[in-house]
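This view holds just a subset of the chains, kept in their places.
Order as written gives the chain letters A, B and C; numbering starts at 1 within each chain.
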Amino acid sequence: MRKRIVTLGEVMMRFSTPGHERFIQARNYDAEFGGSEANVGVSLAYWHQDVSLISALPANDMGRAALRFLKTAGIDTSYIDTQEGRMGLYFLENGAMQRSSKIIYDRFDSVFSHHDGQNMDWDQVFKGVDWFHWSGITPAVSAKAASLCLKVLQAAKRNGVMVSGDINYRRNLWRYGKSPLDIMPELIAHSQVIIAGLTDLANCMDIHESDFAYACEKAKALCPSIQLVATTERDSLSASHNKLKGTLWTEERLIQSKTYDMPNIVDRIGGGDAFMAGLIYGLMHRNKEQALEFAVAASVLKHSVPGDANFVSVEEVDQLVKGENVGRLLR
Amino acid sequence: MRKRIVTLGEVMMRFSTPGHERFIQARNYDAEFGGSEANVGVSLAYWHQDVSLISALPANDMGRAALRFLKTAGIDTSYIDTQEGRMGLYFLENGAMQRSSKIIYDRFDSVFSHHDGQNMDWDQVFKGVDWFHWSGITPAVSAKAASLCLKVLQAAKRNGVMVSGDINYRRNLWRYGKSPLDIMPELIAHSQVIIAGLTDLANCMDIHESDFAYACEKAKALCPSIQLVATTERDSLSASHNKLKGTLWTEERLIQSKTYDMPNIVDRIGGGDAFMAGLIYGLMHRNKEQALEFAVAASVLKHSVPGDANFVSVEEVDQLVKGENVGRLLR
Amino acid sequence: MRKRIVTLGEVMMRFSTPGHERFIQARNYDAEFGGSEANVGVSLAYWHQDVSLISALPANDMGRAALRFLKTAGIDTSYIDTQEGRMGLYFLENGAMQRSSKIIYDRFDSVFSHHDGQNMDWDQVFKGVDWFHWSGITPAVSAKAASLCLKVLQAAKRNGVMVSGDINYRRNLWRYGKSPLDIMPELIAHSQVIIAGLTDLANCMDIHESDFAYACEKAKALCPSIQLVATTERDSLSASHNKLKGTLWTEERLIQSKTYDMPNIVDRIGGGDAFMAGLIYGLMHRNKEQALEFAVAASVLKHSVPGDANFVSVEEVDQLVKGENVGRLLR
């Protein structure tokens, strides 16, 4: 049963050092494409949902390669603008053991940051759409991107589309003169489902609480549109070994997922996006408890797949939830 | 002290995705050669035994490369027929963490499946041979292969050769109209040593028991030639972390090996064949308890070596059994 | 605050098999440069200290590549002689799980082993130098190297330079007719700080004790110059999983570091040199307790970096000591 999902966000080229080499050692880089919202879209498309991405890419071979990546993933690219300019990039050094992973962003002045989405008929875009997903990275990039985000959210609301937002506060963005508190509350007020931890709520909604459920209630009080707040708790024993569980706040109760042990991590980038995608999929096709378990299991499996994208099937996620075939040799 | 061992089985080309890439991501594949019985032979040859393989390979460069691989391993290839036709293949996706490993077989219609071993003087083949090893994969491949397996087993028996059979039930084979129960009991009845777990005994000998010792006694009752039944118990905590122990049933008693913890698995393919080879080696050169410990330790070390073949020496296996030099830096 | 450090030792070319391949499987090798004392120097230079290496390299492209490697690391190479002859080599097979790592040395007859340091004005070399570091590998290589080591130590002493020696007893060296007991005591007697475990003290100082503190007291009695004796205790659960702690003997007390758990080891070669470098750095810039913790944490982080050299910053080591940011994703 296919649903129609639209998301908005920047696609970046990711350069990662091979194996566990440090930046200082690398003489070649693995190249692929990623970005928080695109990662969510790639998961949902892999799970046979209809996904469209609103974005902007440079009118050069880098942009064309990014478009091909999205097409490969089965994402509709007709709302992606191509313009003169540069591609957002990020560089990843994979940690190991006690040594942290490092990301260097090089995304300022990208075509996405200059994209204003003029000439788009947003009501047309949202006709027949079931879900819209955005993240707090977009309004953090530039004033234009923040205003585009608001415009798109308004159109989604007008058309009665369900909206999820991954608050995803990033300290090293927000460099264009506005603070998250200037911008985020209005955006969040257009959303029914948000992903936010305590830090996100503090920075983006000025809610300073140490209890998650109580913080969620305050968020609801500020933005009554909010129906669900989800978060993951990651215990980083080392770069190679984490534990993960998820929590979903509803007005009625707080739902907790199983906790997964994750030694031997292959690639943790995109783990949060896999959770987000799993939650959206689960909320569209399952009940809330199942949605949360699906989201956490999807995120766990992401850690075993190299790259930003989570190439695991619904069946594989379901089996992990049920504890079937875990780590077996399938032939 | 060299022993002469003959084995029968198909050699396939193995294509595996690099690192932990999924099939969907791979743009190149590592290529090597493997097959259950050949893997057993490679181990025994590496341990300075004289090993001959009965098989068939295509008369093309793939077949020639397979022959070279076997020669490298020191295996006598004079009983390998080369014929027009295709090579059996298999594709391997290495799992990690909670994500399972996957194998896609592409072995139907291979030259081995059409091989009838005509024109071979089987009594000549077994002159002076100490041990013959077969597995339940061969009779599962095709009617011709099943009938070849029987013919060869009869010759081995006629010549007083010790026989081991790895029952190795594979659900996705047995597609030529016969069930394992039609074929396997007669083959097993030619063997003194078998490797079989409860599932194998259920599917191939119609023995449905939950107690291993009791099931072995029933097997013995059905096939009185059986002297020893071995099995391994693998606890798959994840694709990256297993535990392993072995059990050897004799008429007198049930022998249990140490249990090994195996986090950080490099390549588990061939782990069972390494156990089989270790058991044969142990039973030829040691007592039963030592044979079982040797077999399990050999299997454990296999998990640290990439590829199907187990390139570890007798000394290295012995050291692991004794707990010496484990994981040290030797210089 | 930069200190000036001089060290003496051979730089070898290291060829290591890729991933976890065994020597028997490898068809290409990763190539870099290393050597116990050079590794110490690379760490100290990475931590913004001024480091000079006394050594000899062949006058060919291998030697030139080694020189470039040292320059990259910021090491002053003006005391490195280039001569006709061969480069010392070593081959590394990375172990995994219960399978040990193996090193094959091919360093006999290298230009370093023939180097006598004639025509050097050693007093000039040590003018303004704060620290000299040597290891027991150099006197183990050849009679010439042993005599060069003594000559350099005497000059360091004459110039009031602090001296550390990593005893580092290697059974497979010492092939030129002398035993460590003939040579090492005199060299150790020029040193204030030594790294030595019980085996080192037994083989190089004829001290046969099972208690470390008591053995250190005996060493002090034999060589009154000794002020500090450090050692690491490594618990090799497997090639992929070690535990590590450090101990520092002073005349007043025995200092113990935290114990670190190290599953998922990337490359343990150079772990001891990273400890040595950390200790020197710590003793130059911190107090003794801090120096020991810095040394152990530096060594732990080394295990996450491929290659001989320890490319981790002072900040990263300090954070591990404090338990901050361990294994996180830094962006």
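Heads up, the rule we're going with is that a contact is a pair of C-beta atoms (placed from the backbone, for glycine too) under 8 Å apart; a residue touches a chain by one contact, two chains touch by 3 or more.
Predicted, not measured: the structure shown is a model, and the values here were computed from it.
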{"item": "Overall number of sequence copies in the complex as this file defines it, 3 displayed", "value": "6"}
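In this text, only the chains that are shown with their structure count from here on.
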{"item": "Shared interface numbering between subunit B and subunit A [over half = same, under half = different]", "value": "different"}
{"item": "Centre distance in Å when subunit A and subunit B are each reduced to the mean of their C-alpha atoms", "value": "45"}
{"item": "Numbers and ranges of subunit A residues touching at least 2 other chains", "value": "263-264"}
{"item": "Touching residues (chain side subunit B, partner subunit C) in the complex", "value": "260, 262-266, 300-301, 303-307, 311-312, 316, 320, 325-331"}
{"item": "In the complex with subunit C, residue positions of subunit A that touch it", "value": "19-22, 24-25, 95-103, 105, 170, 172, 236-242, 263-264, 268-269"}
